[in-house]
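One structure is given below, represented as structure tokens, and several questions about it will come after.
Heads up, one of the protein chains got dropped from this complex, but the rest are sitting where they should.
Coming up: chain A.
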Amino acid sequence: MSFTRRAVKVPPNSASLEEARHRVIDFFKTACRSIPTIIDIYNLDEVATVSELRSSVAAQIRKNSHLTNTKVIDMLLLKGVEEFNNIVEHAKQRHHIIGQYVVGQKGLVQDSGTKDQGDSNFLKNFYKSNYF
């Protein structure tokens, strides 16, 4: 496949937590540098801005910031790199990007409006089904 260019190569093992941390930050920087290209590829001009995408990537990395096992960090980094490569080489499609990175992890916009915030657990379960 001539198109397959692996943007970031990841050597398998980090020696220490410091090295893992550096690698993660390097990966983040690469990803941020590619964000304008991504917006161009998937025509996300109306949908998202660079800073929104940057924050969502940062949020996903921050979610795993509590880990200390270098092997786990390496594995997650590998997955992140793979995902990033997929996005950059247009292996994904627009709706994937919008659903996974623009709208966020909380769910669709119309669900996570202001209506739901005051609801008790009872009401949330009630809307879902009769058996809770």
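By definition in this document, a contact is a pair of C-beta atoms (placed from the backbone, for glycine too) under 8 Å apart; a residue touches a chain by one contact, two chains touch by 3 or more; residues count from 1.
Operating definition for what follows: contacts and distances are computed from a predicted model.
When the listed names "Dynein light chain", "Phospholipid-transporting ATPase", "Auxin-responsive protein" or "NADH dehydrogenase [ubiquinone] iron-sulfur protein 1, mitochondrial" are checked against UniProt, the chain not shown comes out as "NADH dehydrogenase [ubiquinone] iron-sulfur protein 1, mitochondrial".
In the full complex, chain A makes contact with the omitted chain through residues 115, 119-123, 126-127, 130-131.
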